[in-house]
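What follows is one structure encoded as structure tokens, with my remarks underneath.
Every protein chain but one is kept in place in this view of the complex.
Think of it as A, B and C in the order they're written, each chain with its own count starting at 1.
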Amino acid sequence: MGNPAYDAYRENVAGRSDVADTPELVAYYQQLAQLDTAALWTVANKIEPWEPKSASVPVLWRYRDLREHVLRSVDLVTPEKAGRRVIYLDNPGRRDVSAAVGWLYSGLQVMHPGEAASAHRHSSSALRFIMEGRGAYTIVDGHKMTLGANDFVLTPNGTWHEHGVEADGRTCIWQDGLDIPLVNTLEAGFYEVHPDLRQAVGHPVDDSVALWGAAGLRPQGQRWTHRYSPLFKYPWEPTYEALCRLARLQEGNPFDDTLMHYVNPVDGGHVMATIGASMQRLRPGFAGKAHRHTGSFLYQVAKGRGHSIIDGRRFDWQERDIFCVPSWAWHEHANASDSEDACLFCFSDLPVMEKLGLYHEQALADNGGRQPVAPLPG
Amino acid sequence: MGNPAYDAYRENVAGRSDVADTPELVAYYQQLAQLDTAALWTVANKIEPWEPKSASVPVLWRYRDLREHVLRSVDLVTPEKAGRRVIYLDNPGRRDVSAAVGWLYSGLQVMHPGEAASAHRHSSSALRFIMEGRGAYTIVDGHKMTLGANDFVLTPNGTWHEHGVEADGRTCIWQDGLDIPLVNTLEAGFYEVHPDLRQAVGHPVDDSVALWGAAGLRPQGQRWTHRYSPLFKYPWEPTYEALCRLARLQEGNPFDDTLMHYVNPVDGGHVMATIGASMQRLRPGFAGKAHRHTGSFLYQVAKGRGHSIIDGRRFDWQERDIFCVPSWAWHEHANASDSEDACLFCFSDLPVMEKLGLYHEQALADNGGRQPVAPLPG
Amino acid sequence: MGNPAYDAYRENVAGRSDVADTPELVAYYQQLAQLDTAALWTVANKIEPWEPKSASVPVLWRYRDLREHVLRSVDLVTPEKAGRRVIYLDNPGRRDVSAAVGWLYSGLQVMHPGEAASAHRHSSSALRFIMEGRGAYTIVDGHKMTLGANDFVLTPNGTWHEHGVEADGRTCIWQDGLDIPLVNTLEAGFYEVHPDLRQAVGHPVDDSVALWGAAGLRPQGQRWTHRYSPLFKYPWEPTYEALCRLARLQEGNPFDDTLMHYVNPVDGGHVMATIGASMQRLRPGFAGKAHRHTGSFLYQVAKGRGHSIIDGRRFDWQERDIFCVPSWAWHEHANASDSEDACLFCFSDLPVMEKLGLYHEQALADNGGRQPVAPLPG
Partner (left out) sequence: MGNPAYDAYRENVAGRSDVADTPELVAYYQQLAQLDTAALWTVANKIEPWEPKSASVPVLWRYRDLREHVLRSVDLVTPEKAGRRVIYLDNPGRRDVSAAVGWLYSGLQVMHPGEAASAHRHSSSALRFIMEGRGAYTIVDGHKMTLGANDFVLTPNGTWHEHGVEADGRTCIWQDGLDIPLVNTLEAGFYEVHPDLRQAVGHPVDDSVALWGAAGLRPQGQRWTHRYSPLFKYPWEPTYEALCRLARLQEGNPFDDTLMHYVNPVDGGHVMATIGASMQRLRPGFAGKAHRHTGSFLYQVAKGRGHSIIDGRRFDWQERDIFCVPSWAWHEHANASDSEDACLFCFSDLPVMEKLGLYHEQALADNGGRQPVAPLPG
């Protein structure tokens, strides 16, 4: 084997690095390495790319494939031993960090009636989106919430939280979403198990919704200074009604049709400091145009069926399927039905992109805004 | 008549002014006056009072007294001649500025089916609270809203706006609320009549509610940088439901029971730059404690009956009555019914007090928090 | 004497009120008055004017006229009796509220070496601008500041504060500026005398400047959540240098030449919640154009001489003179010297106008932006 090549990233473009290896330079590079340094021009074109190229790949996780495996975990491990019985989505391009896409983690968790996971808290922000079952609940800092299918619930960073299913409920499956990989890579992750393993419920059930879940109304005398929403639960029915009402009144946007962001009612911003979420409705027959933007996005099909074309590959989805759009990947969504609407739940690191000034967006100009589609891999 | 007394405000308290008139001083004061100046110590105790003493007096306006007069205005003047047929509330302490209380104006406006007022805009912020009738509507910058009893609607400063009643409606009466006296006294009032006297409706009816009236949801792609809420209409039913739901879950506050502020969903703040509004619910049997705070408050009874004690005077009210609480006046509210709730709509200059750092609040410590009541005059 | 005229404000303009008195209407108006109400159309054109018309009049207070009277107050009253020996500026249009212009109070205070005023605090925001003398100091919440000519110092609302002159100093005169009339008219004024009449100095002298007075630097670990600047003193020399440096680099603005606002370094906003201040420099030979805006402005000539034309009247000023520009009054400034610059200190209620959404501005279009000048009243 010969010397390593230091000139692998050369570009013959004005303003870019274009230095060929010479014996003298290679010797110089080796001296630099001994001082824990290196020459920028050997890596400049690599570390300053013209545009983002995500390490994540587009993936569709079919619920009909996953469901039985998720349920099987109940037989294989106990909550006590496993902590939580979760099958997580492991993007082939991000196996090193256990991410579904970008720096976002997601998993499917199952719980039987009468079970509960132990309470803990961590630096990561977390959310759940309920997929099936009855009797699920979450407790956040003493506030208990009851949950049904397509309900969206927050367990923000730093809050004590635990999940369970009532004894008279039915086996529940939900999707967890967290920024664990982001917090880890930013080297800021702390974790604590609750000293009692359980927390007391210190407030009336669903009080968060009663206090903060009224449109255009703020309860008197409630101060809130956290960076996350005091409204912990966003129920499905009013969300779906709001989308339908808005869709009746005005045309949607060419990429997403009718989309609403879940927000913190205290300041109108994203629900948590690092994770945003939205629900969108594709009207019957909708076929969106393609665009791309920075940030990593994970979708769950809350209703209906259709397809998305992501970086030229077509993914056909139906209710409960999950798919991801990596950063700066072209994507377009279409509803397969001419009579039924389709709804996509989505969570993302959009707050991170926005706060750090890194959000960029581009519409596809060519081909009427539609991507050419490659055949699905065998 | 002798010389004017310059020492009318003397106080024999350390740190306060206590200078008696002398011939030499009076001569000095007269010299100062010729230079458009004066001696601070002659007015210091007057202009730096120990605490606020409002120029407004508590008043109860009974709807059963006012209604026939309001309706009679229809026979007496045309909308074309009168601009608007409004009977305004004229606080006996503020007749010079046409205010209901403090720097807030309020009036009762009547409109017959098929009538409409001409469109205009002004520096004042305005609101309406619907009292009776059917078919009322308001248009704000091309957004038309349909209105029913107890609906609350904004016509913020600088927006073109007009009011009307549909031809197939019924005679409507509503309460107007504005900061006209404040804007006038701040010498910042501008007024324009719409060049066409009417504005076009440029959006689907009630689109403001469809876009911004969903709890915890923000429509994608809508930028909003105005200082007022993009949600122009706050309908009664969901507001009342929100109050009932919250009241079932938790005890109210000792002064106001269950109270919710109407807010701007974009930032969670007050609905307009100078005027805030709220709806409160007094549960059956509620008898609140007394407190006082800066700011001027005007109430309309949206539901039920009861009484308020304001600076020691008792005012018994029923649905549609209006009453005011001047700045720093002690006040306590009570529901007269043991079976029905009572609801009070209120608007105020609370945003002004807060933004200028002038809000203060005090609970009555004596007598179990209840004021001794003077007999009603007359 | 006949009946009062209710139709004094008629305008024959579409969209405005134009109702003539009739016996029937007058009888109706009298009935309304008995219910503490009135008809809007009788006052609508009065309370909704087309544009602001200030109650204040432009005034120039010449220091050479005032100085001896200010000094004479020392012989006439003691600080103990008078509280403070201040001659205040009494705008002829605002005598009822002891204002220099609009809702701003201002006075000239004198203090002899070794004297000190008693400590107090109030809801009003206050400032001082030093005119002459040596050894002046102010203490704000235990922070002592030493002051020289043209230094600007804050005593924000709610802070304990007191003024004095060191025993080895020289008689000092300064200008006080407060929002007393505003706070009074908003019925939010509280006043307290310090229980000890004096406060202890609890920090190193001028620590406020050491902590917060470095450009582009923030001291570590200092939290500040008040609505006013933690930088209490803005010394003259660096302010003047900053204006000169900026003027060398770029052309000024046609109305004000080079103007800088004093700001709160914590958030870049105005120095206090209700009062803003600025220093501007008119280069030699500068003759500004006219504009007008809402808000009330009081100027002190910190350096040089020149004139201002305010609503068509010319006022010639020199160092230490004070003059006011009422709301919506046209005004233009000119430096009388071709070799020396002139500097104007100014304070205003601009923060109020901005926060309440009431700021408007207009340049004079006619006559090359210059006002025709009326002869000074005889």
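In this text, a contact is a pair of C-beta atoms (placed from the backbone, for glycine too) under 8 Å apart; a residue touches a chain by one contact, two chains touch by 3 or more.
This structure is a prediction, so every number in the text was calculated from the model and none was measured.
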item: Which displayed chains the unshown chain touches; value: A, C
item: Listed residues C:Asp65, C:Asp207 or C:Glu319, member touching the removed chain; value: C:Asp207
item: Touching residues on chain A - with respect to the absent chain; value: 13-19, 24-25, 28, 31-33, 35-41, 43-44, 47-55, 59, 61, 65-66, 69, 72-73, 76-77, 80-92, 97-98, 102-103, 105, 107, 118, 120, 122-125, 157-158, 180-181, 183-194, 197, 227-228, 273-274, 294-296, 326-328, 349, 352-353, 355-360
item: Positions on chain C contacted by the hidden chain, ascending; value: 204, 206-207, 210-221, 229, 231, 234, 238-239, 241-242, 245-246, 248-250, 253, 256, 259-263, 265-268, 278-280
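The criterion applied here is as follows: only the chains that are shown with their structure count from here on.
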item: Any chain in contact with chain A as well as chain B; value: none
item: Proportion of interface numbers common to chain B and chain C (over half same, under half different); value: same
item: Whole-Å gap separating chain B and chain C, where each centre is the average of the chain's CA atoms; value: 29
item: Multi-chain contact sites of chain C, meaning residues that touch two or more partners; value: none
